[in-house]
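Okay, structure first, notes after.
A single protein chain has been omitted from the complex, and every remaining protein chain is retained in its original position.
For clarity, chains are labelled A and B in written order, and residue numbers in each chain start from 1.
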Amino acid sequence: MKKQIQGILIGAAVAVGVSGFAGVADAGKMVYEAGDRKSGYTYATKATQSIQDDDLANPAYLWVDEGDALWNKIDGKAGKSCASCHGGKVVRLNDVGARYPVYNAKLGKMQSLEQRINQERKEKMGAKPYKWESKQMLSMTAYIRNLSKGKPMNVSIDGPVIPFFAKGKAFYEKKRGQLDMSCKICHEDNAGNMIRANLLSEGQSNGFPVYRLKWQKPGSIHRRFRGCNKQVRAKPYGYGSDEYVNLELYVAWRGRGLSVETPAVRN
Amino acid sequence: MKGEVFEVKSLVSHKMETGLRKNKKTGKKIPRDIINKFSVTYGGKEVFGADWHPAVSANPYTSFFVKASKSGPVVLKWTDDAGKVTEKTVKIKVSG
Partner (left out) sequence: MFEKSITHKIRRRDLLAMSGTGVIAVAGIGLFAGEAMADSAAVAKAIKKSVGGKSPKTGRVTLELPQIAENGNTVPIAVEVKSPMTAKDYVKAVHIYADENPVPNVATFRFSPESGKARVSTRMRMRKSQNIVAVAEMSDGSVYMGKKAVKVTIGGCGG
């Protein structure tokens, strides 16, 4: 008697699901608390959680679907699509959402997913890079990270990563801006407390790119970093800057063990 | 199954620009641009419809119900202020 939930898509603008019951498309055991670490999900209201929980109601899935379309689209001088090398359903990339950012030996530093995507586009496809906060990049990162949904966050902080981890940690703990505040003050020392009318979370990254109700669209973690820096009246760093990639690494480590929730929904 | 009432969940990507916001740099009002009509046709007639105002959130989500009668397409249509129509068809198979 149960009807299958079908998610169909046309022109990447619309998603329709038909079901015989008001069910939740996503299965599995999501881990929202690991050790003393808590996902932003646990700090959200029930109403906000309900928007995330149902794949057919989570607006960010429109971007995941768009990522799926871009994955299969031929682009660039080499006449290839991502699928040409990585295959239709991307088995080799199915833990990328849990592992990035990673150390790139050729570059001699950390590399974020966005940077790796553009590297592949340039070197393998002869295609133009996506702009960091563009619809295409947000769709592609949402799509790829979503493949890891449910997997525990697990960035490597060993070997060549050690000095970059240290830099990310130092950034996290350094006070900056006119308000002279560090990430640590809000997200470590005061997680669970109110900052005026907002409840402070641990500032975890396991759901990025996140559909922020404030933005009314998904956004990257570097966008969030820039917003946070501006809020304490510090000059923000650039998208893809070494500072933010190292910070992203440290923040990802702070969420070790939490399930990848991409695409999450937050305030 | 014929007579079964099933739920349809739809999501459409749209900014739903209210017309009340101002461009922070120029101070000029950003013109209204929303989907103002949603229509669902099944078995040759409109079984569900909606008129939307700017207070409908961006990337509108609508969940509604339809009673299964005969197999066929369920056609969803969204029309925006400019008259542009986005359409989506879901094929329903009804047994019994």
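The definition used in the following text is that a residue touches a chain if its C-beta (ideal position, glycine included) is under 8 Å from a C-beta of that chain, and two chains touch if they have at least 3 such contacts.
Not measured: the values here are computed from a predicted model.
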Neighbouring shown chains of the undisplayed chain, as defined at the top: A, B
Full-complex contact with the absent chain, from A:T42, A:Q119, A:N154 or A:N267: A:N267
Hidden partner chain, residues of chain B it touches: 5-6, 18, 20, 42-43, 45-58, 60-67, 69
Missing-chain contacts mapped onto chain A: 44-48, 50-51, 186, 190, 193-200, 213-214, 216, 224, 227-228, 230-231, 267
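The rule is short, and it goes like this: only the chains that are shown with their structure count from here on.
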CA centroid of chain A to CA centroid of chain B, Å: 28
Interfacial residue positions of chain B with respect to chain A in the complex: 1, 4, 6-15, 57-59, 61, 63, 74, 76, 78, 86-88, 90, 92
Chain B-facing residues of chain A, complex: 1, 3, 6, 8, 10-22, 54, 56-57, 59, 61-62, 216-217
